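Only a single protein chain was left out; the remaining protein chains are all shown in position.
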């Protein structure tokens, strides 16, 4: 018997808990060459702002040990153009989650307003944590009160599932998580990238034109797992876990830590078929461990962690 | 001509900017089998507390992608026994820096008091950031006011060089750095480990008995470089940079980012002769780049980063 | 359509101290100017796949030419025939076939890599080809006989004069352009490409350049590999290129 992979995130019932992470999957079409995107639990599209953004100057990517730094700077065509591309995803019949970014709460509101009449959109993921945008961005993600205020406003702007994406660059991620929860978030996603830097020893200058960038990939997995564990101890709403997932075993670890679903980012770059491979691997894992449903895995390591 | 590797940290003049990181070098004797420790710029011994500490239960170490998690829990023989072992290091004639840990400001004061009459001790490194000790430890390192208060007290307890070791697990490391500086710290060292976690997918439980541990090794280098860059922009006192250094090129990157010296931790475990290799490699680098002194490297990437 | 493909290594040999050639068999197709991403290791360090232009492709056999510059290429060099390697490709937009009867191909150092496949295709299309090959020293003119044998005309230059004309390969280009109009194709270091683009503009020739950038995904999803376009926007090297018309990317 096939194990049941269904999970629920707010109003969304996902046929499996695996989705690409925002900014790592464009608007989906690039990976459609490699497999049928309808296999995915959900599709998360890239950070979308009201106006088009050019993004940062190159160099935008630096490779680091078991990871990368990126400083894309939210390059995107703006919500109006993005809407057309999002509509193309309807054919896959899998929920589409739009990652929303901005510099002010009215920016976020405006993006949601414009997308409200687009039926392809299933949920919003509020990116309060992009480390590569200089004004605003970071501040939103680090102060629980500012987060609560923003999410309150967005809560009245939509009845759709509202996911708040948390920054790991904080002293106390639990406080931010709880603020988002009490302001009405339906779910949380974490982690966004850790702020980092690379320096070219030979050229004696920073590698990235933006100086700093966001660290992602296997290198950050231990930090992500810890934060997912901590946050799921402290909130009732579901958490989408991410940070360095590159195989089914990694995904299992996030579920065991308490995540209800997982997102895969940088690993797509190294292995374009990682998402379907993780979905298949999850099924295998459940069968091997004689579990009927992926939901049995969620938070299962917590009990063990307590004795 | 041999390039000049001398750097100054508070009252210490180091013959080169390379030292082992605390907790990764015991009290020195283990690595004395591999090379003459008098080659080192300084020797930093492990976190020392007033009373002996047993440390955490095993499992204490988990390997992660390009790094490790540790949850040693400050196992140490207590300051009185440590003093005898520190005295053994006098023969190397290189400055000995004692990493001081505790749960309260009087703990730290007490350790310093007991070490004040030991001439082998050249400086104290105040560990306000050990993530593996449950009470106290973490709180010290994250709140600028608490840090200022602690360092104020310790400043009156010693005329020796006082180095404050910062935690990377904070929203704003610059605020903590500035608090330590204004309270009278002679230098800063960063970063300590990032709080992380590992889960065993097969056993479905956390790997570490302590649940969380501190992440170190090449994986954290980008975060460490960023923090060294940020902190050295904001303070006047010298910074000892660390986090993932495993070769001379890595050390150069930290110096270029603004560090006045570097410490090498986890890499000793993989390559027991990494410290002398980095010292030799620094000389090579300076020769190849026709620089007369390592001091010319300090912060050199900042200028490039600004155009 | 790009795919993830497991390929078998059939040869992996040194052509010079710095340049090697690896031959892979497997179910892949390619056009001249396209590239593949090679998963040099299954471990997480180095993390990203390495992009290499298709040096040649026929009968299910893919050949790459690679210069040893760092860790990834060192790992690739240690892989043995018989082993398998994961490749993602074919990727990117290759060289268009052009309109003129004559084609000039300008190769700078390892930039020669994608130009063999192009040269064969242009010859097969009945074009007259001039292959201009520049490098720092004679030893770096790898596979010179091969290019010389295939091209209608062939000329070469080295920085140190150890073979061919001493000087820049663009001097050779200027001489050829004085005599004929042609479509120009080039791959090599950026300063060379800029100089080629300038000459092409001066002589009003179509000009196609293969660019490099640091790639992450290689498929257009991450926006990591952009170069500034003439119109102020950014172009992705991996899918909008790696071959660009000169006027898309360089001011004349």
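Each chain gets a letter, A, B and C, in the order it is written, and its residues are counted from 1.
Everything below uses one rule, namely that a residue touches a chain if its C-beta (ideal position, glycine included) is under 8 Å from a C-beta of that chain, and two chains touch if they have at least 3 such contacts.
Quick caveat, the model's predicted, so the values are computed rather than measured.
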Discussion item. Counting the whole assembly, list the visible chains that the omitted chain makes contact with.
Written reply: A, B, C
Discussion item. Considering the complete complex, identify which of B:7, B:24 or B:162 is in touch with the unshown chain.
Written reply: B:24
Practice prompt. Would you indicate which residue among B:12, B:72 or B:224 is in contact with the undisplayed chain?
Written response: B:72
Fill in: Touch residues of chain A, complete complex, unshown partner
65-66, 218
Response to the item:
Against the hidden chain, chain B presents residues 23-26, 30-31, 33-34, 54-55, 57-68, 70, 72, 75, 217-219, 246, 266, 268-273
Response to the item:
Even though one chain is not shown, chain C touches it at residues 41, 43-46, 71, 75, 80
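Here, only the chains that are shown with their structure count from here on.
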Worksheet item: Viewed as a graph of touching chains, is the assembly arranged as a line, ring, star, complete set, or other?
Response: complete
Worksheet entry | Centre-most chain, if every chain is reduced to its averaged C-alpha atoms | A
Worksheet item: Per the centroid of Cα atoms for each chain, what is the distance between chain B and chain C, given in Å?
Response: 47
Worksheet, complete the sentence: The distance between the C-alpha centres of chain A and chain C, rounded to whole Å, is 36
Fill in: Shared interface positions of chain B, touching two or more other chains
65-66, 218
Discussion item. Counting only residues that touch at least two other chains, what does the list for chain C look like?
Written reply: 44-45
